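One chain of protein is taken out of this complex; the other chains stay put.
== subunit A ==
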Amino acid sequence: MKRAARIVNGSGAEVRFGRELGRGGEGSVFEIEGRSDLVAKLYHKPLSKEKQDKIEAMVRLKTERLLRFTVWPVDVMRDAGRRVVGFLMPCLSGQEIHKLYGPKTRLTEFPQAGYSFLVHTAANLARAFAAVHEAGHVVGDINHSNFYVTDQATILMLDCDSFQVQSGGARFGCDVGIPMYMPPELQGVTSFRGVVRSRNHDNFGLAVFIFMLLFMGRHPFAGKYSGTGDMPIERAIREFRFAYGSSSAARQMQPPPGALPLQVLPPAVQALFERAFAQESMTRRPDAQEWIAALQDMSGGLMPCSRNPAHQYPAQAKACPWCAMEAATGGLLFRPADSAQRMASQAGSMGGTGSGIAADSAAGFQLHQIWAQIQRVQTPAPARTLPEPSTLAAEPSAPVAAYLRRRKWRGAFSLASLLSAAGVWIFLPGFWMITAGGLVGVNLLLLIAGVGRRSLRSARSEERDRLRERWNELSLRYAEASRLAPFAGKLRELEQAKREYMDLEVFKATELRRLEAKQRSGQMQFHLRRHRIEQAQLDGIGPGRKASLALFGIETALEVETHRLARVPGFGPANTRMLLAWRDRIERRFVFDPTVGKVPQAEILAVERTVEARTRDLERRLSLGASELARLSAGIRSRQEAALREAGGTARALAQAELDVNVL
């Protein structure tokens, strides 16, 4: 870098700049030659007297404690006119905090970070605020790019030169602020110049960032607004519309769908959030120390999810909220535990002897247990052949029996009348008229009685036909009720789900290998393309031949393929063999570099998201399997029984009707 003026540090030694590390609105940050622990911030424009004084004061005010949490200025930089043009500060490490609290970036930038890491970071953020506040300063410009998080969950604050700094009796102000992290009383402020910032202002921003860390990047004031019109975040802040609080409904707010409910957190933490965002307590928001205590307790009370080892949650929650949220939204909140872990926890319980089962089978998914439950479900009996009703033993029905009795008596009467008529005719021939008249009269009476038989017979045969029809209907219903297809179908479905579940890890590994193979072949192609035929020393293939190859698009080793060479006129087998051997040699020299052109994280995540969703879905289906199967089985059996019960009654009635008709 060329710079006109010589720049010196506080003790007059020249500062030599290395690479520019970053460029912001007011200045650039450079490496310093010979110092790997420090960097230099150089302002683009000359600084006001006040700002120069501020930086000098800050350098004087540096403490060991502040430097643990911030990149505090440790030395000034001056130009030839002794004007302050910048300062030296410790190197920054870590990444912007929004990359941690936003799940999308957390999955790739902090893949190992579970909920306990987030709670830990939140506590460390509170510790950083405590350090700044205890030194008498105010952070002021709280925003998503000013806090860096390391992979140890520690916090470093940057842009310290914008802090409000207290130096003895003098106060150097903070002129900036991003409204979405500012308290209600600072909303609508058009310029922060001259506004005195307080720790209580900071405490609002601190609570917002702790909230975003604990709530998967959700802003406490972004929710569903049931009123008309838009509800931008600053307006919601100004109007105390904390979307998750106890008074949110009264303020027409509700948490976004699929967000963590506040009630899942320990009561002490809930209470701190309520106090930080409510109107009544706006003058006494929780300070950093209160947060440290509550978050430390919370950290100790996290428990692992028994289903997904990547999930940890506050112990007082009834079930793992992350499983519920991931299932509800289909998104990934935490990087799923690697396959080995999951397999190990499955395998451990498969053995069936360990004492570990009792501990983690309480809520966790155990395939072998679930499957045993499924297998215990009673298979319903297939349909039996029903007996033909006419073969059943039966008694005539009451009216028929009565008729039969009457008929017996009538026969006897008729016989008696005949006999008596014959007697009269033999012994008293003169009275034949009486005989004939009596006989005719009696038998006429008997004939009239015989009409009852026909009507009874037709009634019974009608009944028989009705019953036969009903019987046919019921046999069909029984056969229908005994159809096992739904049960068998469900069982097959579950078997399929089980197979798929057991293959998931294989599937994931295959997919990841496929991605790697794609990357490998990409690298191989690149490697082959770098070897140009025109530059190669190839016996018998001179510039002319090379030109004709080029004419057919064969310019690098990549294009050297049998079917392509075959199209080139005058290119014989010997030349072809030699070119292929050349390509082969180049291929063998290829070394795969897994760090170059890494498989894009997004593609790996897509596989993981799919496998996770599939795992969840299969576990749900298999867990429900036993009860669904039992319900199907019980349904079949009860329908079978009902049909059989009714069929039994009908069969008996039918047998009787058949008998009745036969005897009449």
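Everything below uses one rule, namely that a contact is a pair of C-beta atoms (placed from the backbone, for glycine too) under 8 Å apart; a residue touches a chain by one contact, two chains touch by 3 or more; residues count from 1.
One rule holds for everything that comes next: contacts and distances are computed from a predicted model.
A chain of this complex does not appear here, and its UniProt-recorded name among "VWFA domain-containing protein", "Dissimilatory-type sulfite reductase subunit beta", "ABC transporter permease subunit" or "Fe-S cluster assembly ATPase SufC" is "VWFA domain-containing protein".
Across A:E20, A:D503 or A:E561, the single residue that touches the chain missing here is A:D503. From the set A:A113, A:A259, A:L439 or A:L491, the residue in touch with the chain omitted from the display is A:A259, counting the whole complex. Checked against the full complex, the candidates A:G10, A:P184, A:P232 or A:P304 give a single residue touching the omitted chain, namely A:P232. Only one residue in the set A:S93, A:T329, A:S521 or A:N662 touches the chain that does not appear here, and it is A:T329.
Along subunit A, the points of touch with the absent chain fall at residues 96, 98-99, 102-105, 107, 144-145, 178-180, 216-219, 222-225, 232-235, 243, 254-259, 325-326, 328-333, 500, 503, 507, 602, 606, 609-610, 613-614.
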